[in-house]
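Only a single protein chain was left out; the remaining protein chains are all shown in position.
Lettered A and B in written order, each chain numbered from 1.
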Amino acid sequence: MALLSVDELSITFTGRGRRDIKAVSGVSFDVDQGQVVGLVGESGCGKSVTSLALMGLLPDRGVRLGGRAEFDGGDLLTMSQSRLRDLRGSQIAMIFQDPLSSLNPVVPIGVQVTEILSRHRGLKGAAARKEAAHLLDRVGIPDPTRRLKEYPHQLSGGMRQRALIAMAVACAPRLLIADEPTTALDVTIQAQILELLKELVDEEGTALLMITHDLGVVAGLCDEVNVLYAGKVVESAGRRALFEAPTHPYAHGLLGSIPRLDAPRGEPLKPIRGSINDRIDWADGCAFAPRCDSYTLECLSGAVELTEPREPAHHVRCVNPVLPAADVVGADVADADVADAADAAGADVADAADVASESPVAAAKKTEAPS
Amino acid sequence: MSTKTDKIDRLAELTAQSETSTGSSLWVEAMRRLRASKMAVIGGCIIGMFVILAVLGPWVAPYDPTAQLWRGEVRTNQGIFIGMRGENWFGLDHLARDQFSRILVGARQTLLVGIVSTLLGLAIGALIGTVSGAAATLGGKVGGRIDSVIMRFIDMMLALPSLLLAVSIAAMLGQSITTVMIAVGVVQIPIFARLLRGSMLAQGGSDYVLATRALGVRRRRIVLAHIVPNSLSPVIVQTTLSLATAIIEAAALSYLGLGNPDAAVPEWGVMLAQSQKYFDQAPMLAVYPALGIIITALGFTLLGEAMREALDPKLRS
Partner (left out) sequence: MLRLVVRRLLQLIPTLLGLSVLLFVWLNRLPGGPAAAMLGERASEADVRQIEAALGLDQPWYVQYGRFLKRLVQLDLGTSSQTGQPVWDEFALRFPATVELGLAAILLAVLVGVPLGYFAARRRGGWLDVAAVSGSLLGICIPVFFLAFLLRAVFAVELGWFPSFGRLSTGMDATEVTGFYVLDGVLTGEFDAAWDALSHLMLPAVALSSIPLAVIVRMTRASVLEVLGEDYVRTAESKGLHQRVVRGRHVLRNALLPVVTAVGLLTGSLLSGAVLTESVFAFGGIGSFLKTGIDGRDYPVLVGFILFIALVFVVINLLVDLAYSLIDPRVRVR
């Protein structure tokens, strides 16, 4: 039995006088003890909403949840708020994307760390402060006792994210959800933070649900990967299987759009055309069809189910998957080079993060995010 | 070949059905949201009725608003007032004039006071704000100094309670309707100036201004063609809200005895102020003009608040 087992999760935003918006529908995945599972997709694909739903942090009104999310014998989606409050911070913790806005600007770092210690571990006063200093030290913040008295604006971006991580791991949670923990950071800092997360996961055996748009992060960290598009899993596989043989045209395109140093000079990048707004309803066919190079009429006639066209446990939601025989565009992409690149990235996170930061998706994200 | 066209047709059909829509311009979007807002609709209706009243008032009033037609019936010194009755729907005022006709005719003057004083405040305030904002964003060191001198002055004006500023201006100019308009208008100057400057500073720091500067667009053109138009939405909101405060403030000035002494032209603020003397005997004399002022001010406030919400980029989905 997996630690977290998400089954047919659906999240619908309902508004008065507006059409319901299906943010996520029929998403299923498992996270085991000590495992790192990636949830990958571009902004707007429903990955952050999924994490908030698991934490019980979506507003009560205007949101309809469906499916189950089993954790520790309970369903996170239907659990009472008071039980969720007991779980949050102690069993499940979360790290957010923007460390500056995620920290309370008028409360010292120390208080923001000790409040979780006193809530879940009953530590008070000097004991709590000592433990908080220890935590800051553990996530690599120098001079922790002084930092405890400082405010978020006095810390650098990397420090802030470290402080947030310290809060998340304060009660040794069994599941850690990280929602784009490195997106708002400089590339060099990104690598350090990923290294830290990897360390913590390895030492504590914590399960990590990594939400990212950054394939470099996936390559460096994740055991299992779920690629999301428009609120549905379009491909799910082990890391190696995905990087060696991306089978859904979207996953295939994502990998193909990463610039590579070993590509011949003058060869153009292969971006995925259009944006996530060019989509159709999943009930009518494949939502990716408007951006797909190889869609057929079959793609547009009714819902597409997950299948295993290549090998067991490699699920793909596509009528015309990119298979070795039918491989037209991706012949040079799905070859061993990528797998090597992925391996190299896995060995050295800094490299991977570097590569990914150049990817169009990442670049687009950066210009979008107000600094 | 036919499958290909089928494919494209089917795709186009499904994409059109999809819920995602492309973005529309700020103003089109704001108008759409404004029409959907209950507050805006109510406010707009009130303002519409008020404007119609102001235009048609003198023609539909059953009596001459200045004629003391029932002089024998009202004796203020004995506390005898005439309330509602057949021919006088709102009763008679302290000088035995038909209150209903005075309310109808008074709408025009009230609207005029509101509009003229607000426009005065807007014009001068916007001018000062533009100069200050332009100097601060693009004027370099000298501009910064100009800006800080102007802002000191504006702060000084803000440091005075608006009513007292108005009172001192009125004391200087003497009693008249023009005085009230000027006094109320001057009070609005610092508000508009600060607002526009603040908004321009925010725009001036944005990336697109940096981009136009990098492209070598001339500074005057950047200010007039880019910064100012993009800074206007809070000013438009404030103008609507100011119409409400101007009418209320004019009434307060009238109460302090600085309003229009000319009895020939009825105005709600003056009517309200004059009727206070007889409030204990004939409260309705005060209630009618007060209701007029409150409802009108509410109309402008509702519309202004709805506009603020409609134009707030943070609230756009």
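Here, contacts are C-beta pairs under 8 Å (C-beta built on N, C-alpha and C of every residue); 3 or more make two chains touch, one makes a residue touch a chain.
If you're wondering where the values come from, they're calculated on a predicted model, not measured in any experiment.
Touching the chain that is not shown, out of B:A12, B:L56, B:A123 or B:L164: B:L164 (per the contact rule at the top). When the full complex is taken into account, the listed residue touching the unshown chain is A:E115, out of A:E70, A:E115 or A:D281.
The missing chain, though absent from the display, is touched by one residue of B:A30, B:V237, B:A286 or B:A310; that residue is B:A286.
Counting over the whole complex, chain B has residues 152-153, 155-156, 158-164, 167-168, 171-172, 174, 244-245, 248, 251-252, 255-258, 272, 276, 279-280, 283, 286, 290, 293-294, 297-298, 301-302, 305 touching the chain that is not drawn.
Residue-level contact of chain A with the missing chain is found at 52, 55, 57, 84-90, 93-94, 96, 98, 101-108, 111, 115-116, 119-120, 151, 153-154, 164, 167.
Operating definition for what follows: only the chains that are shown with their structure count from here on.
Inter-chain spacing, taken between the CA centroids of chain A and chain B, is 49 Å.
Interface of chain B with chain A (complex): residues 3, 6-7, 10-11, 14-15, 17-20, 22. Of all residues in chain A, those touching chain B in their complex are 19, 21, 277-281, 284-285, 289-290, 295-297, 300.
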